[in-house]
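Below is the structure I would like to discuss, written out as structure tokens.
With one protein chain withheld, the remaining protein chains of the complex are depicted in position.
Chain IDs A and B follow the sequence of writing; residue 1 opens each chain.
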Amino acid sequence: MEVHGEIWTLKELFVYPNEYIYWSIQIVMYPFMTGLVAGAFVLSSLYHVFGIKELKDMAKFALVFSFALLFAAPMPIVLHLQYPFRGINVFLTPHFTSAIAAFGVVFFAYGAIVASEIWFFYRKHFVEVALPLKEKRDKTLLEWIRFIIFHTLTLGAYDISEESLKKDEKAIKILAGIGIPVACFLHGYAGFIFGSVKANALWMTPLMPVIFIMSAVVSGIALCMLTYIVVMEIRKVRLRSRRRPWMVSIEEVKGVEISVIRMTAKYLLVFMIFAITLELLDLIFRGYTAVKHWDILRTVIYGRDFTQIFILQYTFGNLLPFILFLLPRLSIRRAITGLLLVLMGVFMMRWNVVIGGQAFSLTLSGYMDYILPIVPHNWETFKEGIGGALGILIMPFVLFWIFSKIFPVFSSEESH
Amino acid sequence: MNQSRREFLKTGFKTILATGFSIGVFETLRPEVLAALKKEEGLRWAFVVDTTKCIGCGMCVKACKLENEIPYDVNVTRTWVERYVMTKDGRIYADSPKGARDGFIKNDPMGVTVKKEDIDKGFFVPKLCNQCENPPCVQVCPVGATYQTADGIVLVDRTWCIGCGYCIMACPYGVRFFHPVYRVAEKCNFCYHRIKKDMKPACVDACSFGARLIGNIRDPWDSVSRIIKTERTAVLKEEFGTKPHVFYLGLDSIVR
Partner (left out) sequence: MKGHVFRPLWVTLGLVGLIFIARYFIVPPDFGIGERGYMYGWYRKGNEEEWKAFKIKHNTMQYCKDCHPDQSKKIKASKHAKVQCENCHGPSVDHPEKPQKLNINRDRELCLRCHAYLPYRPARYAELPTGAITLKMQEPDQHNPGIECVTCHSVHDASFK
């Protein structure tokens, strides 16, 4: 028999007997996924609220994608729980002095906002699908299912007059406006979960929520750009295989693609600068004030975790993509490389916070090493190993594929 | 007319009195008020650890694991004993193999044999839950599965804990862990089942050296409360503002 966490923890020097790496890969995934949700939503809101026209195509796409991510974001925590089905207790008897309980409520509110915004956005489409089906007699089974789904989605609101669509647009604007602070709040809370743990010398800083929000936006934008590129490439392949005169030309798609990517990359750079500045400020401040726990933190940051922090996170995850995006005439290929590096960098930042925060003991005179379970030999090492993490990573893409069947994410381009 | 008016006043007065009285009774019987009354009665558990008396036999750890059904061979424990040895070259050796379940029977701190003539000082420090007045572990529980009783003991509700591990992260003392069998947060509770039956915690009973004492800090005549009031005691990691209620005699600055 073993205690949870013992199997992937290696202790060194003086560590309290009960200390293990209790928060493992899934807790790394959790802020990473939440960050993607918040980031994707902020990106879509930049268009809706601030009217940044260049982001129009990206915004529509980002909204649906953030909805897909939304379902995947709480999954790491659920998988991590010792009793996943008791997770509902967070809503039944919430203890709001806990950041996790507050997160539950904010998350629910945020989900409602995103869902409502999508509803307003695609209501016209729902009605357009449902209305002919409604009037059609002797529907086939498939049509019945389709009708029921879309009829439910309309929520019974069949009015798509000019006037009511105007109302929808207004509602979208308001929701996107409320959504930005809620998205920041949501991810700020994820940062607060760590930043408020006073027992942990690495986590406890008021900067944590802000750092998390900035890197969240960075990762969200990066993922949206990347997925956008992938989807556009697929469309290009499809266009090549079956050309029709009324379809848009490949050159046109290419042109749209690169201009959207170049535009979005500028916003990515701005948020990256914010994120890096705050992270470095935190590091410099810790070193300068050098309070009691700095001795051990220094050995972790500059010694044991040097590769993860300075090579993988800062050099490959920040500096390199920064240069790639700054160089003139950004190409799609270069963008893909840069985006993958950015995502890796943000993931490493989460890793260095979550795992790095447990790399040293509460005794401040011992270390713990985390051995990521790769080959699972039971359910526990699967769900809290590389398998579970990859599963979580794939989930939003599968959901997005399903959603794109319901919402015409790319329709406007098809018709122009 | 006069009569009836008088009657009316009388009845009215009676009604007011009766209502007021019953409201008053209900008011006093309200749980919060009763609790406040009970509070004045005054019971708040506190613990004293005399590190100068501890010889590191680990009998307390053994007794605790058996008493509280913590699987004996799993490397977690509600209470443990640490060994500190400081040598003349300024090196500090600190360890607690298996939480000192089997005591310290060899001179091998951190696996190193230290010679008697090289040692400046060495001692043992028993650890257990501090039953903090401001327990950060309770503050961070998202579902209300861990809580503090009126007499100051922090308990875990095994039927309600979701197993998120936030409380384990929030405890600055490393007291909490996941129970290997029940898979929920687990911690020392001063043997709540024993102290509520006028017994002492298993670790206190098992200690032949008087290094562990438990008492009521609100009772001025209680022996533990006397020690805390009259002697030079210290608590662990005071800087976290947790207000621990395990008081140490002879605590050294090298203790973590």
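By our rule, a residue touches a chain if its C-beta (ideal position, glycine included) is under 8 Å from a C-beta of that chain, and two chains touch if they have at least 3 such contacts.
Source: prediction; values computed, not measured.
> Can you work out which residue in B:A202, B:L236 or B:L251 touches the chain that's missing from view?
B:A202
> Who touches the missing chain here, B:Y147, B:Y182 or B:F240?
For the chain that is not drawn, the touching residue is B:Y147.
> List the subunit B residues touching the unshown chain?
Touching the missing chain: residues 35, 38-39, 52-59, 62-63, 66-68, 83, 85, 102-107, 114, 116, 119, 121-124, 134-135, 138-139, 144-150, 155, 157, 159-160, 189, 192-194, 196-197, 199, 202, 205-206, 208-210.
> Residue-wise, where is subunit A in contact with the chain that is not depicted?
Those residues of subunit A that touch the unshown chain are 88, 91-93, 95-97, 108, 112, 115-116, 119-120, 155-159, 164, 167-168, 171.
Here is the rule we use: only the chains that are shown with their structure count from here on.
> State, to the nearest whole Å, the distance from the C-alpha centre of subunit A to the C-alpha centre of subunit B.
Roughly 41 Å separates the two chain centres.
> Would you mind writing out the residues of subunit A in touch with subunit B in their complex?
Residue positions touching the partner: 1-6, 13-14, 16-20, 22-23, 77, 80-83, 86-87, 89-90, 92-95, 97-101, 104, 193, 196-200, 361-365.
> List the residues on subunit B that touch subunit A in their complex, please.
Answer in residue numbers: 71, 73-77, 80, 92, 94-96, 98-99, 110, 127, 136, 139-145, 160-166, 168-178, 180-181, 183-184, 240-241, 256.
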